[in-house]
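The complex is shown incomplete by one protein chain, all other protein chains being positioned as in the whole.
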Amino acid sequence: MIRMELEVALRYEIDAHGADFIFNIHAAQTDSQTVSDESLQVSQPVAWQVHTEPDTGNRRLRMRAGPGLLALRYAATVELIHHRHAPAALAEVPVCRLPADVLGYLYPSRYCESDRLGRLAMQEFGHLPPGCERVLAIARWVQRRITFRSSSSNSATSAVDTLVSQVGVCRDFAHLMIALCRALNIPARFTTGTDYGADPGLGPPDFHAYVEVYLGRRWYIFDPSGTSIPMGFVRFGTGRDASDVAFATIFGNVVTHAPVVSGMAVVDACIGALQPHHCPETLSTDAPQAVGRQCRDSAMRSRWSAA
Amino acid sequence: MIRMELEVALRYEIDAHGADFIFNIHAAQTDSQTVSDESLQVSQPVAWQVHTEPDTGNRRLRMRAGPGLLALRYAATVELIHHRHAPAALAEVPVCRLPADVLGYLYPSRYCESDRLGRLAMQEFGHLPPGCERVLAIARWVQRRITFRSSSSNSATSAVDTLVSQVGVCRDFAHLMIALCRALNIPARFTTGTDYGADPGLGPPDFHAYVEVYLGRRWYIFDPSGTSIPMGFVRFGTGRDASDVAFATIFGNVVTHAPVVSGMAVVDACIGALQPHHCPETLSTDAPQAVGRQCRDSAMRSRWSAA
Amino acid sequence: MIRMELEVALRYEIDAHGADFIFNIHAAQTDSQTVSDESLQVSQPVAWQVHTEPDTGNRRLRMRAGPGLLALRYAATVELIHHRHAPAALAEVPVCRLPADVLGYLYPSRYCESDRLGRLAMQEFGHLPPGCERVLAIARWVQRRITFRSSSSNSATSAVDTLVSQVGVCRDFAHLMIALCRALNIPARFTTGTDYGADPGLGPPDFHAYVEVYLGRRWYIFDPSGTSIPMGFVRFGTGRDASDVAFATIFGNVVTHAPVVSGMAVVDACIGALQPHHCPETLSTDAPQAVGRQCRDSAMRSRWSAA
Partner (left out) sequence: MIRMELEVALRYEIDAHGADFIFNIHAAQTDSQTVSDESLQVSQPVAWQVHTEPDTGNRRLRMRAGPGLLALRYAATVELIHHRHAPAALAEVPVCRLPADVLGYLYPSRYCESDRLGRLAMQEFGHLPPGCERVLAIARWVQRRITFRSSSSNSATSAVDTLVSQVGVCRDFAHLMIALCRALNIPARFTTGTDYGADPGLGPPDFHAYVEVYLGRRWYIFDPSGTSIPMGFVRFGTGRDASDVAFATIFGNVVTHAPVVSGMAVVDACIGALQPHHCPETLSTDAPQAVGRQCRDSAMRSRWSAA
């Protein structure tokens, strides 16, 4: 078990008209990610609501703030129990057996134009045997080709742009990996949260974006940027791509200050809390899903063929 | 009340590997769209499933078909009771009061890059008073600028492409209108179904794509292509854009024959069934939604501000 | 007559491999732009060459510099005698009568995708009578729609991008105007030089990019950014778009410091040198060209038709 303490501080300057905010900075509550001792402080005396999406567990904080400074501080203690699986034993799932609520992650989205990458994905990865190893090959391909450089992309940059420019930040690595998976009919989604840091001894934690891929019966974590320790990720939101799960979606004229993220792993032998570390297994913090009925077992039959 | 009888016939030639299909050709079951006497015929003796999405009522038909011909015939009788509203009295809903499941329709998607159109949308429509009349102004703007021409776009064409090329088919008109609405923080979604025909006396019915915009407490129908009578639309699917609700999403090597769509309005004075006709009101076939709690009424208050 | 004194200072830091440079910072020598008292200082003891392109008068400075600092200082005194023409009397030239060396400016180029804007250009400007007034209408349309904002675009930004984003710098205004002209079969080219400043009393001079359009028998100056006084432009280079006439094209790893441009108009009653000022005429600093022979006057006749 991993126990993380994290804190996120955000600051905005809002103009005279006020502004609406949708935040996605709450740690998600999932079967294997338990949130305790959570607190939220808001500097303005405004009302706010948190809505939890039933399908994803994303928690969205909404508020309308007035002119001037808006500061938020969110803190939580999170316990993670990872499901671990040997990559070699994790299979891709045929389209006809995918759970219905996974299908949407096969389709192209704003930043993941998988519809344009079918031929390239088949040429690069079509010859590999389906399964987790192929997904790992995609992650390595993205990591090898794309150079990480801060401020090298912007809010309009998509997977195709990154494929061409070969430079980006974690969000761009994730979008490209997702687009390539979907182009091969492998469901993939964009996940945000906090990152335990490249070097646990020194590197500061930060917001992070990574990938979850549906294999076997679960969504498994992949980090194509290769900058972090997946076992230390605390998940905030998951969606089609960055448009779904921005840390903050702002409606109004606002100056945004750099966020401050802090976090640490609490190592405690009594409760079995470990330091996050690289491990050979593929990890999931998602619940297993009911296997889709095999198409040929369906009880509902066509009338024409029955005639 | 409008009663429509419709039939859709699809034909594919599948190569030796077989193929998976996800169809979206069932009439949706909504509060105001009742489906009766439905039948589906499939030429191959394969199993299939229909899954209904809880949020949208979309019904997805999935099957894995073998090599050779696959023919489908779907027929249904559909009764439509439209909610009608005077445009002048339909308001836009502030972001902070939108129902949670409507928020996703504010974000950019594969074919509706609203994030790139903020300045243009503000310049063209920012000075208009918010409300249904502004949405109608967007629909007219799109209709006036874009020329309808068959085969002028393809499966990669997006709202920005259409804005530049100024030519497209109904799907492109819909994508551009949606992108402009979202750029103004007005939730908009892409809807598919059948079209009663441009000229009910002569024009054949066809697949159609149009727009639903969230106003007041419902999703209202808009047809930026201007080619049809909205009262005659039978809804199949609704989603972020065409990637969500394609009539057929095919995984495999398949030759697609042109679909055949037929339909007619059944006029029956006894049951009060009318001919679809243009009307001055804005129409909805969607249920009203609970009004989002006003942000300032929230019982949950920030701790910081309370301190 | 306008007499300008100008000075351009550039500074680069070059890595250990050295770098090649192609500069376009010399004032062009044209029929109506006379350069005197020119000097160039280069901080490294490297050889350099200046090549004058016969068609355009562009002077390109080339050098290979070693590691470390490279500083250049170019100074010149330039006398401009403008050809002035009343807009109402300036006609567009039919394609069949354009001089051969003007034809290349009808075609799309890297930053001016006129091939994609044909329908939009016809819809906006197709109904206007051909001639200089139509070109002025294009310049005003661009100026009205696009907002000037520093650093709002980058070296990959094209006319289509600017049309969509509606924001840019002088280079983007120029590219969009050029693309619209070419889409209407009006030859247009991209011109760089120095700008007399938005406010001659206060505003500093700077590098500038503007447009020349072929009308009547000459290339005439248009400034779609509307930020400057065309009479004060000193021309450096002219080409298809910014890729042809960058101030500096650099081959190597180089840190670029902000350029320093200074300039002043020398007003001298004795030699008739005036202050640059806005004037109602359309201006040209280019020589008139021989009128293309009218197609039907050709002496060379087809054999088939003669048979």
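In order of appearance the chains are A, B and C, and numbering begins at 1 in each one.
One rule holds in what follows: contacts are C-beta pairs under 8 Å (C-beta built on N, C-alpha and C of every residue); 3 or more make two chains touch, one makes a residue touch a chain.
Everything numeric in this text was worked out from a predicted model, so none of it was measured.
Undergrad: Let's see if you follow the contact definition: name the visible chains touching the chain that is missing.
TA: Result for the missing chain's touching partners among shown chains: A, C.
Undergrad: Can you say which of C:I2, C:A27 or C:M63 touches the chain missing from this structure?
TA: For the chain that is not drawn, the touching residue is C:M63.
Undergrad: Touch as defined at the start, partner being the missing chain; which of A:A47, A:C96, A:C112 or A:L163 qualifies?
TA: A:L163
Undergrad: Among C:D115, C:E133 or C:D268, which one touches the chain that has been omitted from the display?
TA: Reading the full complex, the residue touching the unseen chain is C:D115.
Undergrad: In the full complex, which of C:M1, C:V50 or C:I81 touches the chain missing from this view?
TA: Missing-chain contact among the listed residues: C:V50.
Undergrad: Go through chain C and note every residue touching the omitted chain.
TA: Against the left-out chain, chain C lists 20, 22, 39-51, 53, 60, 62-64, 73, 94-96, 100, 103-104, 106-110, 112-113, 115-116, 155-156, 185, 240, 243-244, 249, 251, 293-298, 300-306.
Undergrad: Just the residue numbers, please: which parts of chain A touch the chain that's not shown?
TA: Looking at chain A, the ones touching the missing chain are residues 116-117, 119-120, 123, 145, 147, 160, 163-167.
To be clear about the criterion, only the chains that are shown with their structure count from here on.
Undergrad: Would you pick out the chains that touch chain B and also touch chain C?
TA: Common neighbours, chain B/chain C: none found.
Undergrad: Could you say which residues in chain C touch two or more other chains, in rising order?
TA: none
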